[in-house]
Structures are given as structure tokens and as C-alpha cells.
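Here the complex is missing one protein chain, while the rest keep their positions.
Moving on, here comes chain A:
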Amino acid sequence: MSALGHLGTGSVASATPSDQPVAGGRRRRWVPYVLLLPGILWLLLFFAIPCLELLATSLYDPSGSLETGYAMTWHFANYSDAVREYAGHFGRSIGYAALTTLITLLIGYPLAYAIALKGGRWKNLMLVGVIAPFFTSFLIRTLAWKVILSDDGPVVSTLNALHVPLPDGRLLATGPAVIAGLVYNFLPFMVLPLYASLEKLDPRLLEAAGDLYARPVSRFFRVALPLSMPGVVAGTLLTFIPAAGDYINAQLLGTTRQYMIGNVIESKFLKVGDYPGAAALSFALMAAILVLVLVYVRRAGTEEVL
């Protein structure tokens, strides 16, 4: 043990031979913290400090402006005002994000399952296919959806030809269009973690389930799904959180009636210049997501996740 200690610390600590065993043992305990340091500094500098800054901004007096400057008045009413005034946007954000998450899960799970368990030698190619859209910018991809869903675009004309009734006779500038854009943009965030956990699923367990009288459906719900829960949790979080804060899809594919909380924050920060209001909304959104996520992870965690 002490010989290993020497080996482990020899390159880090050039202590005198006499105190090496003791000093070696003590220094070893520091190594993890030293390794953590860059990450901690990064977090402090680019997350904790900006967050505090934002928190402070959210409590400034709302009557100030960039020109006249802001006064710190611990104006907690910023929060109640923001939440009261934009409750609809909040609700829509959470609702759209939840629907998006559900739809990406329903599309992404079979996709990830097929790639992981039936992909064979096409596995890598199929994964590239999932990631390929990332090679163009988020904005361009969403703009492309504007064309796809436009009134004389392929989707609407197909639906018309099939006599599927559309509200207002159109798709663009509706809630479904925004959700379609969100689903499209966030699908890879769902598929990749799902793939990672399904890839680890031992096919022999599925065989064993089949051997023990489990039909394909119960085999899925009793074995495959529970064992891929870590991927489901990761995928839903990676989809839900950014989707709830997204504003590009609502802006390009919707109208003000589909605007989400991200649109409000964007306009307050960049157009109106209401910094305290924008900051309060941002913080409220963060808190809401945090609470939802905690509840979700706890529930999912106590049930089937290992």
C-alpha cells in the first residue's frame, strides 16, 4: 500500500525520503480537489457570478433605464409583476416544452432502440444521420421549417388533398407549427442519451424475458424500458429544459399568440430594455424548471432507475 502511495505521488510531490509515506498519504487526498479546480473556477466565473449579477438585476428598481442607471431597491415586486403579467407565457412555455418532450420521446425511443439493437453495421451511419442536422445552424434549420409548413408548402397541400381540416386553413403561425419546430430541433438531444443507455442493454435479458413467457409488449415494459430509464431521464431533461426557454421556434413559426416566455425575455432584454423585468422572468423560469426537474427526477429515480 505504501509502495503504491509512493508511486502515485512520486511525480507530484518530491518530498524528502524521510517523510515520504506520511506526506504522500496526505497529499493524495488533495489530488482530486486540485483536479476539480479548473472546473470550479470556470463555474464561478461563467455561471455563479453572472447568476448573482442577474439576481441583483432582477431586484433593481424597474423605473431605471440604461441611460439613467439602476438603483438597487430590493424590488421583489418585479417577480410578482412578471409572473402575474406573463402567466400565460409561462404556461405556454411549460406546456409546449412538455408536449415537445413527450413527442420527441415517442419518436426518439423507437429510433434509438432500432439503432442500438437492430442497427448492426449501419449503427454509426444512422447516428451520423441523427446528428447531421447540427451541421447547419439552428436558425437556418428553423427557417427551413417555415418553408415546409408555409401555406403553399408540401405539408399543407398534402393535408388539403387528404381533406384534413386545419384550423384557419393553415399550419404556419400556429401552436402545432411551433411544437413541430421544437420537436425537430431537440430530437437529437433525446435520441443520443437514449441510444447510449439502450446500447448498454444486454440483449440476453430480452431473450430471458421471452423465455419466461413475456410477450413483446410486456418484455418492453418490464425489461427494456426500466433498464433504459437513465437514458429516458437524461433525454427528457436535455429536451425539456432548453425547449422551455426557447424563443426562436415561436418567433419564426408562430405569432405573438404562440410566444413563449423566452420571447418575452428576449424582447425585454434586447428591445424594450427592461432589465429588471427580464432578469426577474429569467430567474422565475429557472426556478420553475428546477422545481419541475427535481420532482421529476425524484419520481423517476425512486421507481425503476438503478
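Quick note on the criterion: a contact is a pair of C-beta atoms (placed from the backbone, for glycine too) under 8 Å apart; a residue touches a chain by one contact, two chains touch by 3 or more; residues count from 1.
Basically, contacts and distances are computed from a predicted model.
J.: For the chain not present in this complex, what protein name does its UniProt entry give, out of "cytochrome-c oxidase", "ABC transporter ATP-binding protein", "Acetyl-CoA acetyltransferase" or "1,2-phenylacetyl-CoA epoxidase subunit A"?
T.: According to UniProt, the chain not displayed is called "ABC transporter ATP-binding protein".
J.: I'm checking contacts with the chain that's been left out. Which of A:A77, A:A214 or A:A234 qualifies?
T.: A:A214
J.: With respect to the chain omitted from the figure, which of A:L36, A:L205, A:V272 or A:L290 is a touching residue?
T.: A:L205
J.: Using the document's contact rule, name the residues of chain A that touch the chain not shown here.
T.: 202, 204-205, 207-215, 218-219, 222-223, 226-227, 304, 306
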